[in-house]
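Input: a single structure, listed below in structure tokens.
Complex shown without one protein chain; remaining protein chains in place.
In order of appearance the chains are A, B and C, and numbering begins at 1 in each one.
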Amino acid sequence: ALVPLLFEQSTPGKRAVTFPAPDVPAVEISEAIPADLLRQVPPALPELSEVEVVRHFTQLSRLNHGVDVDFYPLGSCTMKYNPKVNEEAARIPGFALTHPMQPAETVQGNLKLLHTLERWLCEVTGMDRMTFQPAAGAQGELTGILLIRAYHEARGEGERNEVIVPDSAHGTNPATAAMAGYRVVPVKSMPDGSIDLESLRQTVGPKTAALMMTNPSTLGLFDPHVKEITEIVHEAGGLCYYDGANLNAIMGYARPGDMGFDVVHINLHKTFSTPHGGGGPGSGPVGVKSHLVPFLPVPVVEQQGDRYVLDWDRPQSIGKLHAFWGNFGVVVRAYAYVLAHGPALKEVSEYAVLNANYVMAHLKKYYDVFVDRYCMHECVLAARTLKQETGVKTLDVAKRLLDEGVHPPTIYFPLIVEEALMIEPTETEDKATLDRFIDAMIRIHDEARSNPEHVKAAPHKTPVGRLDEALAARRPNLRYKREQC
Amino acid sequence: ALVPLLFEQSTPGKRAVTFPAPDVPAVEISEAIPADLLRQVPPALPELSEVEVVRHFTQLSRLNHGVDVDFYPLGSCTMKYNPKVNEEAARIPGFALTHPMQPAETVQGNLKLLHTLERWLCEVTGMDRMTFQPAAGAQGELTGILLIRAYHEARGEGERNEVIVPDSAHGTNPATAAMAGYRVVPVKSMPDGSIDLESLRQTVGPKTAALMMTNPSTLGLFDPHVKEITEIVHEAGGLCYYDGANLNAIMGYARPGDMGFDVVHINLHKTFSTPHGGGGPGSGPVGVKSHLVPFLPVPVVEQQGDRYVLDWDRPQSIGKLHAFWGNFGVVVRAYAYVLAHGPALKEVSEYAVLNANYVMAHLKKYYDVFVDRYCMHECVLAARTLKQETGVKTLDVAKRLLDEGVHPPTIYFPLIVEEALMIEPTETEDKATLDRFIDAMIRIHDEARSNPEHVKAAPHKTPVGRLDEALAARRPNLRYKREQC
Amino acid sequence: MRYIPITQADKAAMLRDIGVSSTEELFAANIPAEVRLNRPLDLPPALTEMEILAHLRELAAQNADTAEYACFLGGGAYDHYVPAAVDAVLRRGEFLTAYTPYQPEISQGVLQAIYEYQSLMCELTGMDLSNASMYDGASALAEAAGMVVNQTGRSKLLVARSVHPHYRRVVETYMHGVGVELIEVPLDGVTLDLNRLEALMTDEVGGLLLQTPNYLGYLEQVRQIEAIVHRMSGLFVVAVDPVSLGLLEAPGHYGADIVVAEGQGLGVPLSYGGPYLGILATRERFARKMPGRIAGATVDNRGQRGFVLTMQAREQHIRREKATSNICTNQALIALAATVYLALVGKEGLREVANLSLQKAHYAAQQIAALPGWRLAGSAPFFKEFTVLAPAPAQAVSRHLLGHKILGGIDAGAAYPELLDGAAGAVTLAVTEKRTRAEIDRLVAALGEVK
Partner (left out) sequence: MRYIPITQADKAAMLRDIGVSSTEELFAANIPAEVRLNRPLDLPPALTEMEILAHLRELAAQNADTAEYACFLGGGAYDHYVPAAVDAVLRRGEFLTAYTPYQPEISQGVLQAIYEYQSLMCELTGMDLSNASMYDGASALAEAAGMVVNQTGRSKLLVARSVHPHYRRVVETYMHGVGVELIEVPLDGVTLDLNRLEALMTDEVGGLLLQTPNYLGYLEQVRQIEAIVHRMSGLFVVAVDPVSLGLLEAPGHYGADIVVAEGQGLGVPLSYGGPYLGILATRERFARKMPGRIAGATVDNRGQRGFVLTMQAREQHIRREKATSNICTNQALIALAATVYLALVGKEGLREVANLSLQKAHYAAQQIAALPGWRLAGSAPFFKEFTVLAPAPAQAVSRHLLGHKILGGIDAGAAYPELLDGAAGAVTLAVTEKRTRAEIDRLVAALGEVK
């Protein structure tokens, strides 16, 4: 093992953090708690000293890649740099040490921050109101679809039971629709990832509750017919949901609200630069047009004069998504991020698009491009030809990139592109880094011809080699058990 | 290069941190500052974005070993674990954001902290008063010797111009004596590192200003005749200086004050666990017996009722060592460390000594031990026999240890031991870590016999191989210049 | 240009390589004019870093915080001590700025930490397996409800009225779309009414969602309840306070089928309600129905142990509309915080935290109950939180405490009017290991002033 497990390092009797002796008259636990509710065997937590804990996690961290370490062009995930000032911001005691059940008059700063950022994000997306309850994009989607459901039900159109999802969509879209109790109706994409209008026209109807759409699509291309698409859906009585996964492409250039969308979610951890944390916490605020406002989750932050209150009295609300008000600490970071840019948020998108096109311009001679058009904030390439000619597939290219110290792009997605490589550099990378990546990709392309076996055996320089995922699935070992060590 | 220099990564026009536009009426710089005092060419600082700066230093840090990464038994340096709570403590705004020139009534918390820790450290060392001005051990030594000089001068014995320093001493001792204007008179050590009493008796005399002594000595052994030694010096009219480098061995067991020392310095960054920071900041408070109190640096923190003041009115003071009051932020950490232990500070020394003896017990079969006696907090071994038999020398052993992920012991010190390996595990290492180190040392010993060339070519797994120090000295390249890149 | 490292010279060179004269061409090629925004965004002018922090500090100063106020608020978020080493680990850029470990060869740090987290959650709860985290306790309970429905094929669920009202609201929200009928099991005093449970728990019902300690702070009679639920082959879902498991029996040991919890107490700052941590653990036989990411141990092609994401066939990116949940990004960093926390406090430490909280809560309860006009809302056993009937409305109590620099007094009567029993108010108070006797005495004295 590179680093032993906490449990393997444990020795009975070791302590790190201790606590003071009780300063109140003692209560006999057996008198306070009935015997059948008391734990007989204490949980077998590891016993370690502080130095061991700190070393353990320091060593683990050194096995990990992050944006702070080097380039991380994981398509669709918007792995941009996370400003350090935002980490300080979220840790200001006045924010970090407030309790969610405090009376509103004692958290005016928090409420003002939420209300203000709501306004700003509405401006960016062209929506009317917003909720910060969803803890991540997928929960934002669920919120949005439930809002749409509530809308239809309120209008007596509860029979609308279909949600249309393009085949290029993220898996969260169909999964969300299903979770909200809808039948998922796929609609085919054109080769450029845009929605086939004819096919859409044939799909919509009295059963249509909503269309879910990502624009730019997962191919990194803006659907030029978006306005027509939302009109088709609206005419059929459906609503339009905008998956904000790719919002980093269009800030200041176009707004989902202006494209005809009724609901939108934003990934603060993508577009607004809050850290991804190894897989969260994120934040997936949902914005709506005015006709959906009555259905927003409770409570809603309202301004009354110069005071802010939590409004729970919303009879049409879909309810709640989170025990409290969402991932507030993440929201603070996003607030700081907007403040750092102001109207120049537009430049974020400008440079995100520039960087993606720069990478594509250099790599399209080496990897397949299915749609030879300027892309938005990410470009989708493929190793289909490479695989045919050398046997080196996308997975191998990705693993070989690990040896270069950069994180590979997203691979095998979108599903409609064979051997896909989905590259999202983001705007926080400079030309030199992009050039280094481009060179590595070309070098691997060349190596696939000169020494394909070396590429297929990659990675060579990482702390572990290729891991046996089949074994992991066949014989699941999902937790430490004492007898294993 | 593993990581390019900041300068090599610089691109004109890049920015990280920016500052607001002036909010006051503009002053023409040329009117405020005469032209001949204005900079003509701005300093060629690198131009980088924040992501590049953060990555640069993140990458650099990953090339570095620290106590947080793994074992660091660097003899004489007391590389113990640095508690994380102390980092929080020093960053409390009420400490970190106070200005050294604030009036005393606005920094009562700081002054109380200084005064309290002074009292505690006096208790640990057996001294009467203490100053926190010295920024590190060596400056503490200078302070101490200047105090001794002031004492003799005040008594009209300014002709005492010799400081006696054992040949086993740290280089700072003789260097300090010379900086204070003294002639350094070496005194030979016995093979066990203790001072040759006869030789000492012959050395002391009317010229003797002081003896500087480390006890336990740099061989990790306590000088059993320390009381006699200090008496010999005192009888000759000299004073005794205790170098606190090895205080971690004796806390709660013995006190320099009780051994007859007049002055002592403490390394807070060693014994009191403040981080070494890659070579500082440290803190080297100096404690004195009452007869030296009048000479302490100004100002002295005094308690008046329940208030604390800075007393500058000390006509016999040696003056100042630091622009302000020393490395206060380091002192806060040490204060927290004492609070975490209370009287159990004694256990720190107990376990430091246990650990060193445990390592020695296991390694003395493989490496030379010149004094086969229980050691204190560190043990000095040697690779003399190994070198004779295999050609593998101490340096090679150290470099091979790098491949094991641990920091090597101090090597070639003390000077009186050939091919020395000075191992100080400290009390914050557990048995498993010591066993891992012992195993590595034995493995290297065996490998020196089976494959000496492999040991001599070490390290093999570090990011850089052995570095050409001769070249560095012969053709000094001490700064980046544009034409170099 | 904040955080954007492309210089004008670089931009020009890049545009040249792309073959356009401006970035505008790239956008024009993509976005039709009809949806272009033709004005600048109406956002406040950009601030520098220095101004941002100054502005945020001003905003934060408009809040009362637990550094200044003694906190006796609970209700699903607790002022437990967070050891300094937790944040020291979380600040490591390799953890903070990574994403879901899709490339295991350079993500062993995150993956091993998740595996350790899963193992710790199993130890705590007494269950067989845990996922890598959910959003929070409430959504974890809602996902568990979905699991019950999927597993049993029964579309009715019982929900104890003593479950946190917000959690119940979240479950309702999640279940509404899929048409699950939720049936509330009422209170008998401050805990679940077992007779009503027995009557409601039919073979059409998928199971019961219970919380213990419940929202009012009291321990449910889990063994009796378990028997009732399982008698009808229902599934028994238990929401717990993970800190309580240092003293209280693990749900796995009294027959829970799914355990969920809010993990905030395990080393996570209050942060006005989030980011927190949803814990979800279950039995081996429900593995394929479990939502969320899971890490597993395996070996690499050099024979070394390593970790990967596994059992992905349950997840949305593979199964799409047939997935067990739509969850993708979860609360990995907060799960890491809990992992570091549990490693730091260890076996003894968690028991100490639990015991101290219990001791201090009971001391506070006794003192308050002795005040004229005040009494405990029930006699059931409690852990660190309890409910008292007050001689004044809860809001007046809370306001009065604010004047004494105390945060406390969740209005239990608002959510449970049946509790009031003629009292003017019902107030829930939580006491953690951080509260000193002096603070508790201050609380009691302040409450004694309430008329």
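Before moving on, here are some points about what is shown:
By our rule, contacts are C-beta pairs under 8 Å (C-beta built on N, C-alpha and C of every residue); 3 or more make two chains touch, one makes a residue touch a chain.
This structure is a prediction, so every number in the text was calculated from the model and none was measured.
The chain that is not displayed touches the following shown chains in the complete assembly: A, B, C. Per the touch definition above, the residue from B:I164, B:M190 or B:A336 contacting the chain not shown is B:A336. Residue positions on chain C in contact with the hidden chain: 49-50, 53, 57, 67, 81, 83-84, 88, 91-93, 433-434, in rising order. On the side of chain A, the interface with the absent chain consists of residues 11-15, 17-20, 48-52, 54, 58, 83-85, 87-88, using the contact rule stated above.
Note that in this section only the chains that are shown with their structure count from here on.
The chain with its Cα centroid farthest from the Cα centroid of chain C is B. Centre-to-centre separation of chain A and chain C, using mean CA positions: 19 Å. Annotation: 46 Å between the Cα-based centres of chain B and chain C.
Note: centroid distance chain A to chain B, computed from Cα atoms, is 47 Å. Residue positions 11, 14, 49-52, 54, 58, 83-84 of chain B each touch two or more of the other chains. For chain C, residues touching at least two other chains, in rising order: 1-5, 10, 47-49, 51, 83, 85, 88, 93-94.
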